[in-house]
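Heads up, one of the protein chains got dropped from this complex, but the rest are sitting where they should.
Naming follows writing order (A, B, C, D and E), and every chain is counted from residue 1.
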Amino acid sequence: MFSFDRRLQYPVKVGSPDPIFARMLQQAIGGVEGEIRVCMQYFFQAWGARGPTTKYRDMLLHTATEEIGHIEMLATAVALNLDKAPASLAEAGAADGIVGAVMGGENPRHVVEGMLHRHILSTGMAAFPGNSEGVPFDMSHIYASGNLAADMYCNVAAESTGRVLATRLYNAAHDDGMKDMLHFMIARDTMHQQQWLAVIEELGGHEGALPIPNSFPQEKEDQTHNYDFFATASDGSVPPPARWNDGPSMDGKGQFTVFQNVPMGDEPVLGPARPDSGAQNEQIGKV
Amino acid sequence: MFSFDRRLQYPVKVGSPDPIFARMLQQAIGGVEGEIRVCMQYFFQAWGARGPTTKYRDMLLHTATEEIGHIEMLATAVALNLDKAPASLAEAGAADGIVGAVMGGENPRHVVEGMLHRHILSTGMAAFPGNSEGVPFDMSHIYASGNLAADMYCNVAAESTGRVLATRLYNAAHDDGMKDMLHFMIARDTMHQQQWLAVIEELGGHEGALPIPNSFPQEKEDQTHNYDFFATASDGSVPPPARWNDGPSMDGKGQFTVFQNVPMGDEPVLGPARPDSGAQNEQIGKV
Amino acid sequence: MFSFDRRLQYPVKVGSPDPIFARMLQQAIGGVEGEIRVCMQYFFQAWGARGPTTKYRDMLLHTATEEIGHIEMLATAVALNLDKAPASLAEAGAADGIVGAVMGGENPRHVVEGMLHRHILSTGMAAFPGNSEGVPFDMSHIYASGNLAADMYCNVAAESTGRVLATRLYNAAHDDGMKDMLHFMIARDTMHQQQWLAVIEELGGHEGALPIPNSFPQEKEDQTHNYDFFATASDGSVPPPARWNDGPSMDGKGQFTVFQNVPMGDEPVLGPARPDSGAQNEQIGKV
Amino acid sequence: MFSFDRRLQYPVKVGSPDPIFARMLQQAIGGVEGEIRVCMQYFFQAWGARGPTTKYRDMLLHTATEEIGHIEMLATAVALNLDKAPASLAEAGAADGIVGAVMGGENPRHVVEGMLHRHILSTGMAAFPGNSEGVPFDMSHIYASGNLAADMYCNVAAESTGRVLATRLYNAAHDDGMKDMLHFMIARDTMHQQQWLAVIEELGGHEGALPIPNSFPQEKEDQTHNYDFFATASDGSVPPPARWNDGPSMDGKGQFTVFQNVPMGDEPVLGPARPDSGAQNEQIGKV
Amino acid sequence: MFSFDRRLQYPVKVGSPDPIFARMLQQAIGGVEGEIRVCMQYFFQAWGARGPTTKYRDMLLHTATEEIGHIEMLATAVALNLDKAPASLAEAGAADGIVGAVMGGENPRHVVEGMLHRHILSTGMAAFPGNSEGVPFDMSHIYASGNLAADMYCNVAAESTGRVLATRLYNAAHDDGMKDMLHFMIARDTMHQQQWLAVIEELGGHEGALPIPNSFPQEKEDQTHNYDFFATASDGSVPPPARWNDGPSMDGKGQFTVFQNVPMGDEPVLGPARPDSGAQNEQIGKV
Partner (left out) sequence: MFSFDRRLQYPVKVGSPDPIFARMLQQAIGGVEGEIRVCMQYFFQAWGARGPTTKYRDMLLHTATEEIGHIEMLATAVALNLDKAPASLAEAGAADGIVGAVMGGENPRHVVEGMLHRHILSTGMAAFPGNSEGVPFDMSHIYASGNLAADMYCNVAAESTGRVLATRLYNAAHDDGMKDMLHFMIARDTMHQQQWLAVIEELGGHEGALPIPNSFPQEKEDQTHNYDFFATASDGSVPPPARWNDGPSMDGKGQFTVFQNVPMGDEPVLGPARPDSGAQNEQIGKV
């Protein structure tokens, strides 16, 4: 069960509203690297967490709940970037001209309006749960596999691409308030990368957790090829020795080797189509 | 540029065709944990790989190319599970009765036909690029961020959920041919988990690669909260000490601490809606 | 069964073609507030209408059929905004320069071309069934629940957001022809809002139709909480009295009350994962 | 900012786990009538709420926050329906046979497994943010228009279809625990229908709030057709008098009339395609 | 502008309602081979038709309008398959047992209910605009390119897969009414295949219309490879002579030849990532 505080987790201030930056922030709300994704991903992992202990469920709930507040901060930042501060709105004539003012001229404003159609046409100058190109977020990106270690790597992946995005936004930001908000969110992404990797460490690290799932007996997998780098270049060239193709494997259970890919199977032959299957007669062999 | 060999990378044999298992295999083709995903993900990472060396581009091309062959194997397995072996098809009357034979009765067959509608209605008994529920694969799942370390974690995540899926399919399989094919694919997933983690090791491991991106100066992020676990329970309870909230961080650059979440910001106030923005008069303050 | 008239329901004239406005009009074609949505929604509600009378099916067919003509008008308006009137096209050199002429310069034209890619690259200067950001319309937005009152509220919602959109387009329009077309469509949205609300009135209004579905006996629902506003603020604050939390309910069947949210349930415990389920050993309890 | 309580808002008990019912419950999680939708819809409406007062933002936050807890309850119910109570899991041999036990035989179990592929193959027996057919929830269903009255009708629509769904699930449920959970959720839907309608009443009711948006001057819309029911039957038949086509309009600002649809516009003529536009020569007029 | 007739284009009768067949019919409504697709495709092609004549616009309007009636017939067929004829519904006790009656037993009914969730949970026993697996139709499948000949081939493709689907449904149908309806729809698909091919003939046939677009001067394309079949087998084998790799081309403008694929380009080198682009230091070359 949940409760809310009217105040934001961290201050969100916008000195100079910038509708283009509002649009960019959408990527951090509804992009695949964004906050809706991590929020929902951690919740669904929590709500499905099985195991002898509830500690991982509990941990996930702490962080998922934090993430709702991040969506809230970003949605607030979008709205503020699409408008002036409330006080100024009382100043009459300017109320309409904000987008124009930012861009400094008539034609660019026209262009910008075209680019901002969803904010202008559909949301009335508010954030929406889609990315910076207006593509709505799709919940198939919520990864929750039922395997705790796999889920942790999914989370590291999400927080890694998430921090990459946040630093790109930071580099693109011109406003001190936006930079301040982002420098907090970047720090949280740092922690979250750490946090999920630390769970993997707690679960045994590379040696104990791998290969994922560690509950499937490795005797059942093809042990002739489970640590082979398959080379597939048509000229038969192979990569020079590197950490990922030479020496002990990361889990300490094998030796990396380079293997030249060769067909071990045959050419598949499916045979004719069935009568009444809607194929052409030629496929059925009726001709 | 690419070329093909008519033979499969590994043998695909189906002793007893099973249309329900065909349907399950679709998840490994067009599910988010499936082979289209990793194939295309590695290709787009390769084609956009920037850096002073082409070695990572090259590595990714080797493995992406291998993965096309995995889609091929699975598509072949689906087709074979939807039909008898070619030789038997010559035996006249049986050609139609396969689905029925598998299920052993009229009513269940009817049910199964309903479940297999896409294979029956749309593909003529062949694989399609969607998951086991008929949802088409959506290319937004191809993660390629331009950051090599982030991409490697995305790949580990994909191969971890991929191997989880493959072992579930193995456990569900009744046919020796299918078990054999899957025991090879599971082994390849083992290697691919290793391979991407080894690249991260080569890039400096936890200490060198984290936080991702390592090119963003950590001085610019909020250093008061970048290694804090934020506790968000309403009763103020905090998790007991664990690897992920106590002691040195994974990257060796901080100390994990538990921090009780408190609002540092204010309640946001957006002010009235603009005239002519399509809001109600009450929002504009015109009433 | 249907028939068509070559003429439009209402005149569509474009004095000064404006490709950016064409793009904005797409939202009214293929946006979730647009005309494809209401057209198909009313059709599917009609085709599935059950009840002792066919009068609602009939009513829905009248209006759904009108809406095809609205899509037609908008698609025509898009095409006209993307080109000059046919006569002018005979004037040689200008044929290519239309987009440029509108924008008045080389660079902005380049920008506009980039923004109009789908109209230029995919449709050859015609409308398409997607929104102003190029996202194709998705038929999951066709709401037809089998409950007539619920459907009417879905329709009111569609026509309310639809009229909001149409007035925003009207405010953005510079061309008299476009303003004329939109002032007709806005009027039709006014009527359609009225129409669906009047059906609810005919079905008994708030008292008779609510709660929807009115065929589910209210004795079976939890009668201690069916008219409570649940307050979920962490500081325990509750909203001041308002129409929606104090006094008689809208359906006259209860009293609005404010209730402070408290957990009535326990912490859920799911227990360990099953063996062979692809979880980590730690989740299965095998370690 | 948000916080969580480990306990559920309302008890969720499952006496006899039923995997088919688990699947049905998914519709209430990730269907367009489900809880993710209302939760996110109310949040985005709140975060973008503009106006001279924050009371609607506040109200929306209360209810949005409640809804997170509803997703949580349903996700818990799905997980419990997919498994036995934890105590029983210690009993060895039965661990695998749950689905079979429910269905009472080998073949149906096989069928059920096929139907449950996502729960078995992808989530490890947990809920996911998709509907009962495995289609992921798509955030384009979050309606937040920037117009408060339009949004309220969107919310009424969501809670109406939501309560219809919940009563259908109640009618389909065999388990007392599930019926108890649903009888609470149905009550909450009752209140939420009331609540949003009461806001419209507070905003002036039909007379004050309509047509939406009420900030667009009705003088600007086509006043000859704004209260006409357009009849579109090819035989010229019109509906008999009813509340929606005869008498005063709902907003008291017009009279309902029936109008026989006639073309007021001309047949549109677009003229030839441009040279270099990728059309056929015949369209360009070059032949 | 459009009008409707209350009667169906062709009789739709269902002797024995079959909910599984209802589900299969959905593919013909909202599948990519279905009627919504052709209806909307022809409309958007018509509304964007450019050229010196309106005859193709007119032709497309005739057929698009016919197709609305096909969606209507199928939606009616779905509803009838989900219920008994109205008269029987008066017979009390049976009202609930229809699905059970069809399947003849308790367990299969349970299974069927699970499979039919959307019809039961979301539509109240009516058709919806999605395919037989519940995936909503997505308007990106409306192909309208602005090139008349390309569009005609898109239409032939749609009607070819459409007739394949319709014959599969015919073969799966057990009910005489359904077979009758389908035998009419199959005939219409026959005509529509013919019709679009005849337009291509009118546009010059293979010689005149190809390559599409015929307005692009062939001198500008690479004339050394425009009639070559590229062989890409890694063993260098080439296909035996066939109509598609040997002899005069279909358009009479070239000779089919087999060409062994060889790399004409170099290995691409993208160089280092930019500073501040969110890449790892190793990609930027900063290490």
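The working rule: contacts are C-beta pairs under 8 Å (C-beta built on N, C-alpha and C of every residue); 3 or more make two chains touch, one makes a residue touch a chain.
In this text the structure is predicted, and so the values were computed from the model without any measurement.
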Left-out chain, listing which of the shown chains it touches: A, B, C, D, E
Touch with the omitted chain, as defined above, among C:V135, C:M181 or C:L197: C:V135
Touching the absent chain when the full complex is considered, from B:S140, B:Q218, B:S234 or B:T257: B:S140
Absent-chain interface as seen on subunit D, which is shown: 164-165, 167-168, 171, 234, 276-278
Absent chain, residues of subunit E that touch it: 3, 5-12, 32-33, 55, 58-59, 61-63, 65-66, 69, 73, 76, 79-80, 83, 85-87, 89, 95-96, 124-125, 135, 138, 140-141, 143, 145-147, 149-150, 153-154, 156-157, 160-161, 163-164, 167, 170, 183-184, 186-191, 193-199, 201-202, 206, 210-213, 216, 218, 220-234, 239-240, 242-245, 249-251, 254, 256, 261, 263-279
Interface residues of subunit A (partner: the chain not displayed): 20, 23-24, 27, 31-33, 103-105, 108, 111-112, 115, 131-135, 164-165, 168-169, 172, 232-235, 261, 263, 265, 267-273, 275-286
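By our rule, only the chains that are shown with their structure count from here on.
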Selected interface, D-E versus B-C, where C-beta contact pairs are more numerous: D-E
Identity of the chain that, by mean CA position, is farthest from subunit E: A
A-E, C-E or A-C - pair sharing over half of the B-D contact pairs: A-C
Cα superposition of subunit A on its sequence copy subunit E - rotation in ° rounded to nearest 5: 180
Proportion of interface numbers common to subunit C and subunit D (over half same, under half different): same
Chain centre separation (subunit B, subunit E; CA means) in Å: 28
Multi-chain contact sites of subunit A, meaning residues that touch two or more partners: 1-9, 47-48, 50, 58, 61-62, 65-66, 69, 76, 79, 83, 122, 124-125, 135-136, 138, 140, 145-147, 149, 164, 167, 212-213, 216, 234, 276-278
